[in-house]
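Before anything else, here's the structure in question.
Shown here: the complex without one of its protein chains, the others still in place.
Note that the chains take the letters A and B in the order they are written out, and that residue 1 is the start of every chain.
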Amino acid sequence: MRNRPGALLVAAAVTVATAACSSSTTGSAGSSSSASSTSASSSAPINVGMIAPLTGAFSPLGEGDEQGAELAVSQLNAAGGIDGRKVNLIIKDDKTNPTQSVIDFQALQGQDVVAVLGSSVSDSAQATAPKAEQAQIPYISLSPVDQTVNPVEPYVFLVPAITTTYATRIMQWFKSQGITKIAVGYDNTDIYTTNGYHSTVSEAPSYGVKVVDTETFQTTTTDFSTTVSHVASSGAQAFLVWATGPAPVILTKTFAGAGLAAKMKLVMTPSDATTLYTQPAGSSANGVVMAAGYGVMASSLPSSAIKTEINQLATPFAAKYGGQPSEFAADGYSGAELLFAALKKAAPSLSNTGIQSALNNLSLLTPDGEYNYTPANHSGLTPDDVAMVVVQNGAFEPTPWQKTQYGTLPG
Amino acid sequence: MRSATAVAWAGGIVAAAVTLLLPLWLSPANLTVYTLAGLYAVTAIGLSLLMGYAGQASLGQAVFFAIGAYTVAAASLHGVPTALALVAAPLLAAAVAALVGIPILRLRGHYLAFATLAFQLIVLSVISNTAFLGGGIGFAAIPSLGVNGAVLTSARGFAWLSWAVTAVAMVLALNLIRSRPGRALRALATSEAAAESAGIAVVRYKLAVFALSAGFAGFAGGIYAFFIGYLSPDSFPVELSIEFVVMAVIFGLGSVWGALLGAAGISVLVQVLNQVGTAPGMPEYMPTLLNYAAYGVTLVLIMVFLPGGLLPALRSLWARVAGRRGDPGGPVGPGQGAGGPSAVALGTALASALRLSPAKDAGEPTPEHARRQ
Partner (left out) sequence: MSALVDYLISGLAIGCGYALLASGFVAIFRVTEVINFAQGTLAVLGGFVASSALTSAGLPHGLAEALGVLAAGGAGLLFGWIAIGRKGTPPLASLVITLGLAVAAYAAEIAIWGDQPISYTALPGDFVLAGAHLLRQYLLVIGASLVALLGLGVFFTRTYAGKGMTACASNKFAARVVGINVRRVGLYAFGLGGLLGGLAGVLLIPIEPLSFNSDIGLAVSGFAAAIFGGLRSFEMALVGGVVLGVAEALIAGYWQASYQTVVALGLMLLLMIWQARGRMELA
């Protein structure tokens, strides 16, 4: 056949190129083993993997995750590391794409990481956690996906709270404000936000709250005029929105543009507790109430154990990046701290099972709150670990109600 | 040219052996690239047959890949044995193609292109709104592919499965081209009017190729679902369909080896660009940027300068280097040689099969087009 020789030439070239490509990557060739980097040399660095959405729609989240985790790593290494071994954080970009997250995980496996800090993209968490479980590599998830800890998977642990925890706290706030009728909006293409909706519906009755309107949209929705007009005519006293990425910014602006800010409260969830929401939303975000970790309102906290803990993150963060850490920076930092605490307990062997059992019995105060992991509870947080804040001029202030709750601060 | 065929056969076997052994040395990250390249190759082969032979422009090949993947996911998560789900994947994809093909294959070239694109968007939208199909959230923790308790989970295992599936697809496609229906298809690609007058049921053949192409994509999609273990409508964007077009077009439409090389070549290129893009000092979005640049620029360059694909150009280069007489680089008729269709003929056949009749469109006359109608 005439075209065969040419095809073969190219086939051979491509094959060689692929082989050359594989040997030029930093990953080690060969199968991934369940043994971690227990190299003979006791000063060899410990590889910890991290997957984060550094690009794509959720890049504001990934930026924060990376900042927080890197800060924790540098503090740990400055203090001598773990048994004298420094931690080497290997970060991979999942591009806000769950398939990419799985590919990144497989690449990290090849680099013999002892554990992985999972992506804050909820779909990535859904896709990757089962793979980590299968490979028996401890997976510390930075994405609030309830399904990853319900039912409990031995190797998967959650850093943000589950949505029921957030919903409960928000309901507590509604009750304190005498709000009995709410509208709920959520992104039905995202599991975190969808879980959030279900949690809202299940928690509301116990606090005397009724859901009078439900609105759905997608992560990519850019036009919220019909959503907002539906809510306006629903008679709701508050609009609770579960959304991540650019969509909540647009929704907030549309909400304010329709003059609704005076009529009802707009309530958001921790996925929007970042300047990358408040800045683009600008003045439309003023008065928006949010559930968030205490880290975002650190400067307003009274002296307390949690404030000391948060300042360990907030002070160097402000020095390096300016401003307060976002929810995601706090998540990244807390996740890293939890992992390091477990690594210290599991040293020097650092086997997968050793790290896992260390995590299974871990109690630690972090900027995200006080964690109590047990074999039956891989979420570890309670509603008292969630703050109710209000956005004012780009900053997060405690709501008046929150100030009355300082008696039950974590720590 | 018996010796040439023997050389070709030997070469093919060598290529097969080398690629079969490759997974032994690849790192886990590259095993993933290898596996996906194989699955994409199968899909690209199907598309190449469709665009090269039936002359149908399809900007929606990813939808059949998706249908295969979703069949596997939905079925196995609802209790169907995984091997059975995998068998169902290409069948369902082909059935959907046959059904949809009946109305839309009657459309003219550019309408058909947009119709396939629209079909993909519609299907993705329907899936997003159907809870049984996972809705907008999709399916996670898809069970592992297995038979009688033995499951496939290792990266290397998937790489070899991908190799096997690609090999089978190639053998099927090559045999199809050389068969009697294959010759009818080649006639179809050159001139529908002539084919019809020769008694070939044009519509039925087009439908068959459409369904077959969808079946290839569906099977690849099914394995993809087991491999990644997660899917959602966002896993199958329009960009993916365009990537398949690039893979099919680079080396020449209608060429089975060309589609394989296109898929493998693009996958390697993307990996290389990934390395470049993640080098220290590069901005975060560099890999994504380079990815798009690679696909877009490749497609533009090929379609502007070598619409027949790289293989014919390489062949004429080879001929010149080897000092052979008779330049095979010019446009030639279909069915040259023992069974290898001319990629050039088919590449331009794509265009000619969809042109209006000469009276209506006296565009820029060129040697190839003047030779057609």
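Keep in mind that, in the parts below, a residue touches a chain if its C-beta (ideal position, glycine included) is under 8 Å from a C-beta of that chain, and two chains touch if they have at least 3 such contacts.
Note that the structure is a prediction, hence the values are computed from the model and not measured.
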Displayed partners of the chain not shown (whole complex): A, B
Chain not shown: contacting residue from B:8, B:37, B:86 or B:115: B:115
Residue, one of B:195, B:242 or B:268, that touches the chain absent here: B:242
Omitted-chain contact residue, chosen from B:42, B:57, B:155 or B:184: B:57
On chain A, residues whose C-beta touches the chain left out of the figure: 55-57, 59, 188, 216-218, 221-223, 225-227, 229-230, 233, 246, 250, 257-259
Missing-partner contacts on chain B, residue numbers: 56-57, 59, 103-115, 117-119, 121-122, 125-126, 128-129, 136, 202-203, 238-239, 242, 245-246, 249, 285, 288-290, 292-293, 295-300, 303-305, 307, 348, 350-352, 354-357, 361-364, 366, 368-369
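As a working rule, only the chains that are shown with their structure count from here on.
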Whole-Å gap between the CA centroids of chain A and chain B: 38
Residues of chain A touching chain B in the complex: 1-12, 14-15, 17-19, 21-25, 27-32, 54-56, 59, 93, 95, 97-99, 102-103, 106-107, 109-110, 123, 126-128, 130-131, 134, 147, 187-191, 194, 218
Of all residues in chain B, those that touch chain A in their complex: 4-5, 7-8, 11-12, 14-15, 18-19, 22, 25-34, 128, 135-138, 140-141, 153-156, 228-230, 232-235, 251, 255, 257-258, 260-261, 264-265, 268, 271-272, 275, 278, 284-285, 287-288, 310-312, 314-315, 317-318, 328, 336-340, 343
